[in-house]
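Have a look at this one.
The complex appears here minus one protein chain, its other protein chains still in place.
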Amino acid sequence: MNAPDRPAPTDRRPERPDVLPDFTDHRPDGIDFTGYRTGEPLGDTRAPDGPIAERWDRRRFEARLVSPANRRKHTVLVVGTGLAGGSAGATLAEQGYRVVQFCYQDSPRRAHSIAAQGGINAAKNYRNDGDSVHRLFYDTVKGGDFRARESNVHRLAQISVQIIDQCVAQGVPFAREYGGLLDTRSFGGVQVSRTFYARGQTGQQLLLGAYQALSRQIAAGRVEMHPRTEMLDLIVADGRARGIVARNLVTGEISTHFGDAVVLATGGYGNVFHLSTNAMNSNATAVWRAHRRGAWFANPCFTQIHPTCIPRTGDHQSKLTLMSESLRNDGRIWVPKAPGDDRAPADIPEDERDYYLERIYPSFGNLVPRDIASRAAKNVCDEGRGVGPGGQGVYLDFADAVRRMGRPAVERRYGNLFEMYERITAEDPYRVPMRIYPAVHYTMGGLWVDYDLRTTVPGLFAVGEANFSDHGANRLGASALMQGLADGYFVLPATLNDYLARAPRAEPPAPDHPAVREAVTVTEERLARLLAVGGDRTPDSFHRELGELMWEYCGMARSEAGLRTALARIPELRAEFWRRIRVPGTGDALNQSLEKANRVVDYLELAELMCLDALHRTESCGGHFREESQTPDGEAARDDASFSYAAAWEFTGTGVPPVLHREDLVFEYVHPTQRSYA
Amino acid sequence: MALATRTDRHPSLVRVFWASTVGKKAVMAVSGLIMLGYLVAHVMGNLKIFFGPEEFNAYGHWLRTMGGPVLHEKWALWLVRVALLAAVLAHGVSAYQLSRRDLRARPVRYVHRRRRTSYATRTMRWGGVILALFIVWHLLDLTTLTVNPRGQEGHPYENVVATFSTWYGDVIYLVAMLAVGLHVRHGFWSAAQTLGAGNAARDRTLKVLANGLALVLTAGFVSVPVAVMTGVVS
């Protein structure tokens, strides 16, 4: 390689010391980030009361409408083209709104919803196995460990039924029975068969359905699509979200886009952990910039660790690959009974194997919810009984399934997953049990939204994984696709009407509006600064270090001491980042290092809030497990008296303690009980 | 509010076909199949040379009078010639246009070269050009007799023997017939796909048929110069 040749981006964008962008911490001396203040409690003012089954109808009836002739006068900006964004863009355009949509990928078809494997839940009760809207509602509230809003979850369960109809009409090739009717299967954490699927590629097929619907609107001129364009800031003018600052990733051009409402459908923030099952470029920038502009961030510590991922092989690992949870339907999870047993799995006799999920949770067995399965895997590995390199893995064994159903049946159900596993590990799962280990997969937390999916910034909506609303502290399998599509196809199109009908019509802010100027300047300054530091560490090295820190201290098990360690280290890392980051190239061309570095900036801030949220919530619930709060037999112990609320955090400055706003959760229909899957 | 995202249109069939790569390929396929049908008849006629000059020359004579007495002499022959000319032109022009398009669609080659596709597939274009040139020579040689070493009208048997008694006549003919075989081998299968006859179940049969046709045609055509060279026909 050539000798170092320092790029000279500073020539193009001179540093302007007179503008002091908000990059580095300016925390008042003596105040710790953990010294947060508690602000006004927060209420969901949009949810109607009355019987829960009638609330959604009532809300839709009470919502004001925009007359069809006036809709084209309203512009809606939609950021993201996954299940939530794609379906929202297509539906809003179909209704007659002018939609301007953005995605960082080269095509809206590539959003990471595409990687969802297992399926989508719907309370169709086609199996006549006792399912109903109410049961799906109940399972979701309970599965979420009683930290979700009842009215939202009930609406989700109601809409689930329509989603399947909609997707079938679009030509989504769901799996079918020989009679031509839709096939379903059961999925982790539930005892009914309500999960619709398309082999192991349900997310792909649903996303392509939404993408095709969106494509139809693009062709009709109703949606103006901007691929390879990343939102870098939110423009809040005169108290309302009126636009975004975006960067064209190919030309580097910074542009502003204005509308009457902004919809964030930018997914979760799992990539804070560096290694996750998220796509490499999935990021938290849009939600975090919105948070900095006034959108409160709810329950950031609620992250889901998925139990069935392929273990990492070394430091080169760039991401983790999930294996569908459906594997747990027929595979049996075990580890050797004795710690340090390094015999080949086939050489370990049956009575020296510990099928620990079946042992601890006899009624649900291998189908316990994700958080429980993940933590159990961590526990046996911590006991020294883990298998594979580094002892960070457990076996998922299909030997019994092959004996029981025959290899062809196993192949039909899981063939593509087995193939994927073999491609990555070079091991044949028909002969050697798979090795799996938990990995960060989904974030239940997100921007706080009310029943109408409005954030705390008027005119800013959040849909899909980007919001916090429906899954509480733990998401059930096959519910993410359901929520994304419910928000995009059905909820947002109904509630956005009401906002637009009530909001005063106003021209978009002028380019010299102070809010616009400020947002553009901060964005440009930040990029210029990243290019100018010229240090000695790559963006990825910082991301990796942050991820390891978070996995260690804010991962599957969290403790006060650990979280405080992380909270002490993160500001140091942030300071080091701005001192030592090295981003080659320029800002006016495709520059993937610059994109990456810019995302890491936001991870470095969001990580701190996640740790604080985890520190303040001294109970264990769902995906959030505090070592201090367990039952005598090591299960998560919830503290409903103190923590039956959603924690919405208000930003006050980088590194400055935020303000906590509590939204108390009221359970009228599903009464909180300690979850038991034994 | 239902949204009209499509428009109605009624263009002419010729226009629809000629404007589309898929349509133009169908034109190539149909014209190719017409020529292939002609070749099958042609090779059967050629084989009559093994039954002696009288029978072969009588067959030549019949070609001029076929369709009679309804049709005047050579009318049927001209009908066939016009149809063939149309097929050749349609095939050639669409091949030229499609090839131009293909080359434009892939202007930069990969630095790392590797062997691609089968020989028959890769030689379709040059094979086609060779065949076009051959047809010109073939017509000048045995139809107009312009370049035939003997050139006696009404005596096709003797003219054929004369051509194949020269080394260049044999070389040109043998090369061209190998080109015919390769061209038919990929062309027939390709035409079947273009016309939508192919599917997973039928593909094997189609390939066997294509190879069989190519082999029979080449062997049939080549047998004549070989027979002349070896003195079986003289």
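Brief remarks on what is shown
Order of writing sets the labels: A and B. Residues in every chain begin at 1.
By our rule, a residue touches a chain if its C-beta (ideal position, glycine included) is under 8 Å from a C-beta of that chain, and two chains touch if they have at least 3 such contacts.
In this text, contacts and distances are computed from a predicted model.
Note on the omitted subunit: UniProt lists it as "Succinate dehydrogenase/fumarate reductase iron-sulfur subunit", one of the names in "Sarcosine oxidase subunit alpha family protein", "Lactate utilization protein B", "Metal ABC transporter ATP-binding protein" or "Succinate dehydrogenase/fumarate reductase iron-sulfur subunit".
Residue A:Arg216 is the one among A:Arg55, A:Arg194 or A:Arg216 that touches the chain not shown. Touching the chain that is not shown, out of B:Met44, B:Ala86, B:Ala197 or B:Ala219: B:Ala197 (per the contact rule at the top). Within the complete assembly, A:Thr538 is the residue of A:Thr538, A:Asn598, A:Ser629 or A:Thr654 that touches the hidden chain. Residues of subunit B in touch with the missing chain: 2-3, 5-6, 9-13, 16-17, 19-26, 98, 101-114, 116-117, 121, 124, 186, 189-190, 192-200, 203. Mapped onto subunit A, the interface with the missing chain covers residues 1-7, 87, 90-91, 94, 105-112, 114-115, 124, 126, 162, 164-166, 168-171, 173-182, 198-199, 201, 204-205, 208, 211-213, 215-216, 218-219, 225, 227, 250, 279-282, 313-314, 316-319, 321-322, 420, 423-424, 426, 489-490, 493, 536, 538, 540-541, 582, 584-585, 589-593.
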